[in-house]
Every structure is written in structure tokens, then in C-alpha cells.
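One chain of protein is taken out of this complex; the other chains stay put.
Right, chain A next:
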Amino acid sequence: MKTCYINGVGCISTQNTFETEFLSEVTLNETENVLFANQPSYKEFIPPAMIRRMAKGVKMGIAASTKALKEANLDLPDAIITGTGMGCVEDSEKFLKAILDNNEQFLTPTSFIQSTHNTVGGQIALGLQCKGYNFTYVNGAVSFETALLDAKMQVENEEANNVLIGGVDETSSHTLELFKLINIIKSEADKPYSVVTPNSKGVVFSEGASFFVLENEKKDNSYASVQAVSIMSALEMDEVQDYIGTFLAAHDLKPSDIDAVVLGNNGDSEFDGYYDSTKTMFEATPQVFYKHLSGEYNTASSFGFWVACNIIKNQELPEIVSLNSLKKEKYTTVLLYNQYRGKDHSLIVLKNAKT
């Protein structure tokens, strides 16, 4: 069985993560309940006429995937697998609004064509002329993790030598308003917002795209290897420790083997309790959080994956993502745990490629 290495990354987020060194330019937000992506200029990735037509998610996906491929020095992947929780909401809203406002008359197909969840994966394939395996997973907070699991199996089984994977979600105005109505998004009255000490329901909502090239070959520029991925549909808070313990044991790991644990805390007072038992379990381990930088969206965990990749590659844990101020000299084995509203739990183990 081959090992699955991460050999290229590209990340567009609410921070300037696309054109800078790892987290070298970050700003902390306490006052906005929605954060928008810090988008690069798309000129070098997409023809100008198409830039105007394409929705944000597609553009972010194309740019982030181009960067990941370039870093991995790969022209054409064997497979493209994307994950997106909400899909192409911008075009979906546009088309639905046109249907409702004009009583199903005078419609044009463009936004419908671009509304399907696999538009990003399809457009990347079209641009690269990639005729290989092309999948899109759409299952809330495990959309990205399913893509990762699928790719990992294919690389390990030698069905694919290399796979481009990514998590992408865009915001759109109507959906944001709906999420505010039911307090998925934090209320204005609850400012200032905090992820470390959650004091209100809901999340700071955002968007982004993180893409990765996975290959069966270790290279000088490898970030890490993907050792294990687990997905669990739902858990009670008191079941989390057992879930993590069983998962680690199944991969011959103990909590003390973990050099850093990357947690998906998003500042929602109703659900961040899910991470409490993990914090206890890994009391002596450096703890990392990231959603104070990325905000929350269904594939925000792909931003966390990007953070973990960089910590391992750089062998350095930046202060800005440190949750308990603990540091280690070496980051060999890193565990990621994420969930959203008690559902779609995922665990990932990454290992330093150089060990």
C-alpha cells in the first residue's frame, strides 16, 4: 500500500493567505458576523470574460487549485475531488429569485447551469482538460473530509498517482439573511465575538477555498502524509472522548503520541462544548484553533487542514493559532478534530513526511 503525501497547497480565505507566507498577515475580527474572502486578482488564472460570469466559489476554486498544482509541479492530476457544503449558492439564488420574481418567465440558463454543486470540480476539469475521476461531496462539515478520504483510498490503492482535492464554499446574500433569522449567524447584539471564550449562540460566517495535491510519492516539498481519516455522522458530547480514543487505538496511537491537536472551535456557545472533552484529553498537548481567523463555513475545516500542513512543514506553531500556549520542539503527528452543531464529526491524523 502506498502512502498519501500532501505536496501542494493553495488557500483563499478571509485572511490574505493566498499571496503571503503562512499567516504572516492576519487580522483578528471581533465585530463582523460575516466575513468575506480576501480574493486575489484572478487575471492570471481565468480569462477576463469568464471572470465576470463566474461565481465567487468557482473563481476561488480555480485560483486555489492552480496554486496547489503549481506548488506540486503537477500539470494534470489523475482525479479531482471537491467538497462543498452549500455549493454554488450565488447562482442558485440568482436563478431561484428570477423564477419567483418573474413567475417562471423570461429566464436564461446561465445561472442554472452554474448552480449545480459540481460546478467547481467540473470547471477545474474543463480548464485543465482533465478527463479523470471527478467527484463532488456535499455533506455539511464533512464535505471536504469525504473528498480527502476518497482521495486517500485511491492513492493508497494505486488507482491514482495523484489527486487534486479541495473544500470550497461561497456566501450569498439571501442565504446569509436566512441564517441570521435562525441564529446560525451570530446576532449583532452579541458583539464583541470571541472564539476562545464563546458567549453567544451562532457563528461568524464566512467563505473560502483550500485545495491540496495528494500524491503517492514523497518529495522535498512534501507538507505531510495523511495517515488516517474518520467521519462520524452524529455524537453526544459525552461520546467524543470515546470516539477519539477508539480512532487513535485503531491506528496504534495514544493521546501522548499527538504533538498538536487542531480543533474546530467556532465560538458557538451551544456547541463548542464538544471540544471540551478533547481539550481535557489533550491537556499536555499543544492545542491549535483557527476559526477565529477563517470564520465558519461548511468547508472551513479545509482551512484547518491547511494550517496543520503548514505547522508540520515549518515545524513551528504560530502564536496566533495557539489555544493553550503550549509548544513542542517537534511536530511529528498532528490530530485534527472538527464537528458542526453536534453533527458531521471528523478526525484526521497527519504525519511529518520527513520522519
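Note that a residue touches a chain if its C-beta (ideal position, glycine included) is under 8 Å from a C-beta of that chain, and two chains touch if they have at least 3 such contacts; residues count from 1.
Convention: contacts and distances are computed from a predicted model.
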| item | value |
| --- | --- |
| Missing subunit (named according to UniProt) among the choices "GerA spore germination protein", "3-oxoacyl-[acyl-carrier-protein] synthase-1", "Transport permease protein" or "Molybdopterin dehydrogenase" | "3-oxoacyl-[acyl-carrier-protein] synthase-1" |
| Given A:G121, A:P198 or A:G264, the one touching the chain that is not displayed | A:G121 |
| Contact residue for the chain not shown (choose from A:M86, A:A300 or A:L336) | A:M86 |
| Full-complex contact with the absent chain, from A:S65, A:T136, A:S200 or A:S225 | A:T136 |
| Sole residue of A:Y5, A:F179 or A:Y193 that reaches the chain not shown, by the stated touch rule | A:F179 |
| Sites on chain A contacted by the missing partner chain, in the whole complex | 80, 85-87, 92, 95-97, 99-100, 103-105, 107-109, 112-119, 121-123, 125-126, 128-140, 142-143, 146, 149-150, 153-154, 156-157, 174-175, 177-179, 181-182, 184, 230-235, 298, 343-344 |
